[in-house]
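Questions regarding the structure given below will be posed in turn.
Excluded from the complex is one protein chain; the other protein chains are retained at their positions.
== chain A ==
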Amino acid sequence: MFVLFCPHCGEKREEEEFGYGGEAFIPRPATPEALDDEAWGDYLFMRKNPKGWHWEMWSHNTGCRKFFVVKRNTATNAIAGSWTLAEGRKAYDAEGGST
């Protein structure tokens, strides 16, 4: 169990109030009809699953019901920060869009 900061509500809340939204910032292929099945399957199903820092989405289910971005360490549950989707995108890109 851990505590997340919701950038919309401006408060730290218990994990139980939130729902996990999976890996963040997965680019949707520009031309899905041009992809073969393997590439489309990669987009749909294949995720990073790192041991360490991970950019992920959470939704504040019981509160504002909005999605936001969290950078969490999957091994230690340390949390580097949480952002709205737009702000998180900037932070993610500033890091080079990886890890």
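Heads up, the rule we're going with is that contacts are C-beta pairs under 8 Å (C-beta built on N, C-alpha and C of every residue); 3 or more make two chains touch, one makes a residue touch a chain; residues count from 1.
Criterion: contacts and distances are computed from a predicted model.
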Per UniProt, the name of the complex member that is left out, chosen from "Sarcosine oxidase subunit gamma", "NADH-quinone oxidoreductase subunit A", "Heme exporter protein B" or "Pyruvate dehydrogenase E1 component subunit alpha": "Sarcosine oxidase subunit gamma"
Missing-chain contacts mapped onto chain A: 8-11, 13-14, 16-17, 60-66
